[in-house]
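For this view, one protein chain was removed and the others were kept in their places.
Moving on, here comes chain A:
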Amino acid sequence: MHPVLARKGETVLLMGNEAVARGALESGICLAAAYPGTPSTEIVETLSEVAKDLKIWVEWSVNEKVAFETAYAAAISGVKSLTAMKHVGLNVAADILMSSAYAGVKAGFVIVSADDPGHHSSQNEQDNRWYGFISHIPVVEPSSPREAYYFTKESFKLSEKYGHPVILRTTTRLSHTRQPVTLEEDLPASPVCKGVFEKAIDRWVLVPGHAKKLKIKLLEIWKKIQYDTSEPFAKIINPGMKDVIIASGIAYSHVEEALRIAGLESKVTILKVNMPVPVPRKPVEEVLRNAERVLIVEELDPVVEKQVKSISKELGLACEIYGKEYIPENDELSLQVVYNGICRFSGKCDPVMWESIGELKLEPQIPPRPPVLCPGCPHRSSYYIVKTALNKAGIRKVIFTGDIGCYTLGFQKPFETQMTSFEMGGAIGIAHGLSKVVDEAIVAVVGDSTFYHAGIPGVINLVFNKGRAIPMILDNSVTAMTGHQPHPGTGVTAVGEPTVRILPENILRAIGFETFVINPLKVKDSISVLAKALEEFKDGKNIAIISRARCALEVLRDARKTKTVLPVYKVDPEKCTGCLACVNLSACPALVLEPDSRKPVIIEELCAGCGLCASICPFNAISVANTPTQDWEKLW
């Protein structure tokens, strides 16, 4: 049984994201919609795994805006719902986010924003607590996976109390940490799944006249939340001390342990803030009135700090308030960083917790393991094919615009087929703009999931506004980077039910692109198809490329399941001249040079049998070493 289905009283090991899913289920949601994005993905993935058993609707929407709208529609019809996204995903949904605060909800509605301090897998580390201010939606922030469970439920209660959306903000370290969680309630036997849409034109139609009135109501709710909220959204621990630490979210967990290690836990008053926006007014006033010195510990921006300083000023208090003087404003916080900050603030502890033996001094040094395209990854072949074809067509100067996905790793040598990467779908708009101002040929590389997410308006604009760029869709028929979630080109829904498969070539052809579909496993054929296609491009036509093969990780998994033997390649040392073209042009991790050897070997356990290296080798020195199952190609 899935751990999120365990019974009341049981203690289960849950990842922060699973804890959010369980909290939402206990709260009685009947609809969840999301677009996958690290570190948020496992919330709706978990829900998708239990959706059929629980008879609730769970979907992977095409993007965060659509996901938000889907979940919001349920909530304005009286059905509790959740949407979840990574921090930058909320930018995509920001339009509806603002409006949802004006119109409010009729049932609990929680928006999970999974932020990524330290940008472990993101283009930036924006602090989405600010969205609380611009939208007037309260932001709840748990400090541990266990609290993620608890505060998901509290967020739904808060949302129901005020008929207002609530943002639950988590961060990577919490999203991806597992902890024992003791379940407080059973799942509701029959959550409300049937909604009623009540026609209320003056509420759901945000024309200026209606919005003006709704704004007044919105500000009343905002003020109430600020002034009437205390526990559990803020908690004073060890009251009465002159030194006060105010900590929000996961920063609290670092503060708690740092004070324990420094032996200061009885000498400091802590205000644990679980709703950083707006900070509950009363408990802040209470701790400030007694305080002489205050330190605010929070990850990233001074969101709580600015509010506390402003309250202190309003009240005319004399206490000294510090924050970013002691706690860094960039990167993720940790016990070590917070401990150092508290030691400097208090001047009362030894800054060394443990003496590290330090890095080992070795010659050569231990090499880094940067993320690379997996062995057999079809993107590797696609990149080799397009570069070779461009070369054959005599197109020497090329700009490759890029996007967000595994294929972003093509920024590295030897490919360098990602020269920009800003946001989802950005490859195409950037390519269009560049084509208006530069002379080089432009290839806009975008993944399939990203194409559906935000690429389609870009390709329409490209044709409409007479841009000169070649969209190239790397289509592995799944959202691979976040763990293989289905999308409109997969043919199944989030819960595994068959559905219509929408192919990108049909969309591109309808828009007016002459569209060429290649199989990156067939390297030589694909090069000649593209060489021809590029001639058409030179003649002034709009062309688009789709390179389609499944993700190698999925193929390997299916091969194990179906006991299919995939080809494994080997290098014939007799024929190999040691030119290293295979190594230098493919950068495949399965191809290695043993120390003191000039000729590469293929690591059998890593080879996925894509055959790119064999296609590259000018001396036919690489060939299949085993007897693959007939029809193995069908798995790709």
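By our rule, contacts are C-beta pairs under 8 Å (C-beta built on N, C-alpha and C of every residue); 3 or more make two chains touch, one makes a residue touch a chain; residues count from 1.
The rule is simple: contacts and distances are computed from a predicted model.
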Seminar exercise, completed: Out of "Binding-protein-dependent transporter inner membrane component", "Pyruvate/ketoisovalerate oxidoreductase", "Small terminal subunit of phenylpropionate dioxygenase" or "DNA primase large subunit PriL", the chain not pictured bears the UniProt name "Pyruvate/ketoisovalerate oxidoreductase"
Problem set entry | Contact residue for the chain not shown (choose from A:Ile201, A:Ile216, A:Ala318 or A:Leu360) | A:Leu360
Problem set entry | Full-complex contact with the absent chain, from A:Ser27, A:Thr229 or A:Ser253 | A:Ser253
Exercise. Thinking of the whole complex, not just what is shown, which of A:Asn124, A:Asn238, A:Gln336 or A:Ser528 touches the missing chain?
Worked result: A:Gln336
Exercise. What chain A residues would touch the chain not displayed?
Worked result: 11-13, 120-121, 143-147, 173-174, 176-180, 250, 253-254, 256-257, 260-261, 334-336, 339, 353-372, 374, 406, 409, 481, 553, 583, 587-593
